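Excluded from the complex is one protein chain; the other protein chains are retained at their positions.
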Amino acid sequence: MINHIALVDVQIVAAILFCLGLAVALTRRNVFLLLMGIELMLNAVNLSFIGFSRGFAGAESLFGQMTPIFIIAIAASAACVGLAMVICIVRGRESLDSDAFADMKE
Amino acid sequence: MFYSLDAILGPAYFWLFAGIATLCGIGLLLARHPINGAIYLIGVMLSLSGIYALLNSPFLAVLQVLVYAGAIMMLVVFVIMVLNQAKEHTIPVFDWFSLVGLMLPLVLGAALVGTLSTANAAVFRTDDKAALITSPKTDQGTSTVVFAAVDAGEGASYVWEFGDKTTTSGRELGHAYAQSGTYTAKLTVSGAKDAAKNGSATVTFRAVAVPRGEIALLSATMFDVRAKGPGYYLLFELVGVVLLASVVAAVVLAKRSLESAPPEKPAHQEGHH
Partner (left out) sequence: MKVSFELLWLIPFLPLLGAIINGALSLGGARSAFGPSRGFVSLIAVLTPGLAFVITLIAAFKLSAIPSVGDNKVLVQTLWEWIAVDVAGFKFSLTAGLLFDKLTSMMLLFVTGIGTLIHIYSIGYMWEDRGFARFMAYLNLFMFSMIILVIGDSLPLTFLGWEGVGMCSYLLIGFWHKNNEYNDAARKAFIVNRIGDLGFLLGAFALYLVMNSNGMGSLHYRDIANWFQNPAHLELITGSAGLLGAACLLLFLGCTGKSAQIPLVTWLPDAMAGPTPVSALIHAATMVTSGIYLLARLCDVFVAASAPVFLGLTPLDIVLIVGCLTAAWGAIAGLVQLDIKKALAYSTVSQLGFMFMACGVGAFDVALFHVFTHAFFKATLFLAAGSVIHGLHHEQDMRRMGGLAKLMPITYAWFWCGWFAIIGLPGGAGFFSKDLILERLFDGHGFAPFIGGVAVAVALLTAIYMTRVMYLTFWSPARHSDEVKGHVHESPATMLIPITILGFGSLVVGILWSPLVGAIITNAGDPGAKPFASNAFEMYLQPVLGLAQAKVHEPIKHLPGHIAWMPLLLGTMAAVIGLLIARWFWSRGHVNSTEKDLVGFAAWWTWGFDRVYLAIVILPIKVVAWILAWIVDALVAGVVGLTAEVARFLGDGYTSVQRPRLRSSLALSAAGAVGLVSLLLLSGPIAWVVGLVAVGVAVVFLLLEFLF
């Protein structure tokens, strides 16, 4: 136990953060908070990958390092695109409430 | 002096960062204004960066601060500020609809945490076509797979071959698999009084061994900027904290200047496209 942490503990933290992010995404009405919840979920997933990468030896660990890099890049693009969409949509509606976007079909 | 605290500092740091991250996450969930939520999210990211450093992933820790907490969150904060000026923000934090939505993460979280802390060997998709064997199943709390043979009466002897080159005899027993994979276990029944119950059968299943390993942490060198090795993580953490402080300051200052400025009448509507 000296200077060690159990792999499972890392996963538990990641799981908790993931569920928190999911909760934020599903329950908040503000569109920004929705995007932030998604970012939180992606962060949790990153943590999970890195935890696993440290739990295995050899080549498997590289996968756990590489994937978060991709995820960060993709999260960045997702955030950009999401924000651009938010700007466009919110301009017409004068509201940041995601329930107001429900009139999509009209 | 720090070295002697090493033994408990490593895990302590980890749980500290984890705790901060969780609290910031809850803060995000309950934040009233998006800018508050952004600050909490930056907090989560910075603490995660610390955890990455502890887990010997320096590049990712740096990347997390620079790209995630730095670039992305700056973008988010900027957009919030741009759109905040002309729009009203009296959106309630929770409504009864959210309560229903909370069910899913709650259950999912409970399931994940429960599964991670307890179960060990998961048995996936057994192809059970043998009449002599009941499905192998997991023994909760341990890493063994339990095998049971159908009772063939007195005098019968049961010999199991577990597919990982081990053999045992016995009617019901458990076996721990060191590695995940697809195994074919074979049971041979002999010596039963009822001749129809003699014979052998196989069952194919997938056993997953959830790794219960340990991870070495790098806590000791975190504060040691003079030692060789990656000691500059702390600097990054400090940079991140400075970042966070500047964002908070900007927000606070902006709020103050908005409250003190005379109310402008919205002369031109921006939503004319």
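Which chain is which? They are A and B, in the order written, and residues in each are numbered from 1.
Rule of thumb we're sticking to: contacts are C-beta pairs under 8 Å (C-beta built on N, C-alpha and C of every residue); 3 or more make two chains touch, one makes a residue touch a chain.
Keep in mind it's a predicted model, so treat the numbers as computed, not measured.
When the whole complex is considered, the residue among A:Leu17, A:Leu34 or A:Ala75 that touches the unshown chain is A:Leu34.
Across B:Val82, B:Ala111, B:Leu235 or B:Ala250, the single residue that touches the chain missing here is B:Ala111. Although one chain is not drawn, its touching partners on subunit B can still be listed: residues 97-98, 100-101, 103-104, 107-108, 111, 114-115, 119, 122-125, 138. Not every partner is drawn; the one left out touches subunit A at residues 22, 25-27, 29, 31, 34, 98-99, 101-105.
As a working rule, only the chains that are shown with their structure count from here on.
On the side of subunit A, the complex with subunit B involves touching residues 1-13, 15-24, 26-30, 32-33, 35-37, 39-40, 43, 46-47, 50-51, 53-56, 65, 68-69, 72-73, 75-76, 79-80, 83, 86-87, 90-97. Contact residues on subunit B toward subunit A in their complex (touch as defined above): 6-7, 10-11, 14, 18, 21-22, 25-26, 28-29, 31, 34, 37-38, 41, 44-45, 48, 51-52, 54-57, 59-60, 63-64, 67-68, 71-72, 75-76, 79-80, 82-83, 86-89, 91-95, 98-99, 101-102, 104-106, 108-109, 112-113, 116-117, 210-217, 219-220, 270-271, 273.
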